[in-house]
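With one protein chain withheld, the remaining protein chains of the complex are depicted in position.
This part shows chain A:
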Amino acid sequence: MALSRLSLRSNNPFLKPTATSLPPSTRRHVSTDTTPITIETAAPFTSHQCDAPSRSVSTSSAEILSFFRDMARMRRMEIAADSLYKAKMIRGFCHLYDGQEALAVGMEAAITRRDAIITSYRDHCTFLGRGGELVDAFSELMGRKRGCSDGKGGSMHFYKKDASFYGGHGIVGAQIPLGCGLAFAQKYSKEENVTFVLYGDGAANQGQLFEALNIAALWDLPAILVCENNHYGMGTATWRSAKSPAYFKRGDYVPGLKVDGMDVLAVKQACKFAKEHALKNGPIILEMDTYRYHGHSMSDPGSTYRTRDEVSGVRQVRDPIERVRKLLLSHDIATEKELKDMEKEVRKEVDDAVAQAKECPTPEASELFTNMYVKDCGVESFGADRKELKVTLP
């Protein structure tokens, strides 16, 4: 049975399964099987100054199912955020990640919570990937006390230090030296951990990237620079902003790998490879070829600088969730109905979290003055009218 399904899909260029080691007798629907299986990535890796990793990715039915569920949850969260923003329950900036889920999920599959991640303002899904709760995410977006930053950060400033997630940064490119600093600390403390430093194709031209990369290479820091190349820096396409858009090569003396960022297994393989590399040889650049369905932020329709055909084309041909769905179906790990049910569960999960977050209170007025310092030492702080509102921090 499995074989006939495979042959039906053999024309599909995105599915080239090999050496499936799931004999029909042990096949279970909605599989929780952790028996290792090997799947080949759809596209090969392109490398710079290093040997590319193998296309054969070790995974399991349970893992691929978890990919599906996690990506579906991220997708639904971002779509819910879109609605909340339009309903004016989220204010200011809101940069959505839908389309790029494979990156957040594939990376987590290759690393531990002791490895650090730092990223830009497009951070909601990265937060979820690090174990963040949906309710904490929605609460933060709506400025409630329950939020992961007590409502004081907002969309761009999600953090989860206990999972080594260091934010959430609003200044384009600033997270790159910061991430190299995290790697520095890991090396200094002789931990066998690495830091993944995520940035976009827009940030890839920042001078501070090259400053930090130079130091990371000189000092052999376990830093993995991950360029999430979604082809547009706000409204500017890569060909208009980069003389050389081969971001994985721009480290020059630093090795690089170009990865199909819409293939969650390829992402996992690349991150695993990069971690091993960084621990032995210092920094490496991963360029993830990915795509965002939304515009740069909720203020950007995303259609003035790219065609609707382009967006829908990617959705039809490269969508990361659909690819995993096809993989699950072709490998007989789950049925269509089971996957649809899973999506329904995820949708309910997200809707419940939104409802719960809506009920959460806003922070107390006194929180205006909290967390400025760890050690306040009698500092005075003032409100807009200093004669009206003056506070001595403890």
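Things to note:
Heads up, the rule we're going with is that contacts are C-beta pairs under 8 Å (C-beta built on N, C-alpha and C of every residue); 3 or more make two chains touch, one makes a residue touch a chain; residues count from 1.
What we mean here is this: contacts and distances are computed from a predicted model.
One chain of the complex is hidden; its UniProt record names it "Pyruvate dehydrogenase E1 component subunit beta", one of "Immediate early response 3-interacting protein 1", "Pyruvate dehydrogenase E1 component subunit beta", "Glycosylphosphatidylinositol anchor attachment 1 protein" or "Protein YIPF". When the whole complex is considered, the residue among A:G143, A:G179 or A:G256 that touches the unshown chain is A:G179.
Of the candidate positions A:L84, A:A212 or A:C360, contact with the unshown chain belongs to A:A212. When you scan A:G153, A:G261 or A:G302 for touch with the missing chain, the hit is A:G153. Of the options A:M71, A:L103 or A:A116, the residue whose C-beta touches the omitted chain is A:A116.
Although one chain is not shown, part of chain A still touches it, namely residues 116, 118, 149-153, 157, 159-161, 166-171, 174, 176-186, 188-189, 207-208, 210-212, 214-215, 218-219, 370-375, 377-381, 386-387.
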